[in-house]
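With one protein chain withheld, the remaining protein chains of the complex are depicted in position.
For chain A:
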Amino acid sequence: MPFLLTAEQREFGRSLDALLTAADTPAVLRAWAAGDRGPGRALWGRLADSGVFALAVPEAYGGVGPLPVEAAVACVELGRHAVPGPVAETLAAGALLAGTGGPVAEEWLPGIASGAAVVSLTLEGYGPYAADADAADAVFTVTGDELRLAPAPGKPMASADPARRLSRPEPGGAPVAKGRAIRPAARAAGDWAAFATAALALGCGEELLRATVAYVKQRTQFGVPVGSFQAVKHRLADTLLGLEFARPLLYGAAVELAGGSPGAGAAVAAAKVSAGEAGYAAARTALQLHGAIGYTEELDLAWWLRRARPLRDAWGTPSVCRARVLAG
């Protein structure tokens, strides 16, 4: 029962961490939020070269997927470094088009895998907004058994996370695929979107905890590091606890997705609610323990602090996920 990452999977995570550490993501985030997508697209390309966006795309379309365990490893790292752009949506689009097949899959999947295509989407049963649609090369929408390419991304609105924008895709457009394959493909895409978002949330929480632990070790008050106070320690201990018990749910969901298990949706929902809540709890802890400096946008950590709650709620709020867990 080897419920453990392999050496290769751990090495994949380490190599992405190294790539992203060198990439100075706060600078990329500032540019992305200001509407300059150049540095973000360049980083996206490097991540694609490492294989990240090929993980949900089948080999027949130039991908290596589906490899949900590797996708979890990758998205935790992307979350830790707060990579901007529709990461979960692009992976989910890979799963969606892999399920529909046909000309639309042939047209878009190779580009998704290679990093040439950044994609967003909306699915029935989830929110109306396509994340970062204004920065995407394609926006897919699913209604019933029809898949459409939105004629325009729609007018973007600001998100609570300034490095993210929300649009209601413009309705209409001719269906690019239809029939019985659409609904199961959309279900799989929804699972992948929630799963990837859970991993991003877990990574976001990990970074918030790491940065806060480092801060309370060096910040002194009353002549000692504030990290020596029990009230501070216990809050951080609880934050670690939340993250460490969300992690096995994430990988448990990866195993279910990989096996095509009928329980995969419930497993993803369990992972999503736990990682989303743990990431958000980490943000609350980070904000409180940084004190006033944490309440400023001058601290780079603000990118993570503002992201944790949107990640908690995107692709299934905690309440929606809990209902799904009980539905089985």
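The rule is simple: contacts are C-beta pairs under 8 Å (C-beta built on N, C-alpha and C of every residue); 3 or more make two chains touch, one makes a residue touch a chain; residues count from 1.
Note that in this section contacts and distances are computed from a predicted model.
> Assign the chain not included in the display its UniProt protein name, restricting the answer to "Branched-chain amino acid ABC transporter permease", "Cytochrome c oxidase subunit 2", "Acyl-CoA dehydrogenase family protein" or "Cell wall polymerase".
"Acyl-CoA dehydrogenase family protein"
> If I consider the whole complex, including the chain that's not displayed, which of A:Ala18, A:Ala60, A:Ile293 or A:Ala323 touches that chain?
Among A:Ala18, A:Ala60, A:Ile293 or A:Ala323, only A:Ala323 touches the chain that is not shown.
> Have a look at A:Arg46, A:Lys178 or A:Lys233 and name the one touching the chain we're not showing.
Candidates A:Arg46, A:Lys178 or A:Lys233; residue touching the omitted chain: A:Lys233.
> For chain A, enumerate the residues touching the unshown chain of the complex.
Interface with the chain not displayed, on the chain A side: 1-6, 9, 69, 209, 213, 216-217, 224-225, 227-230, 232-234, 236-238, 240-241, 244-249, 251-252, 254-255, 258-259, 267, 270, 273-274, 318-319, 322-323, 325-326.
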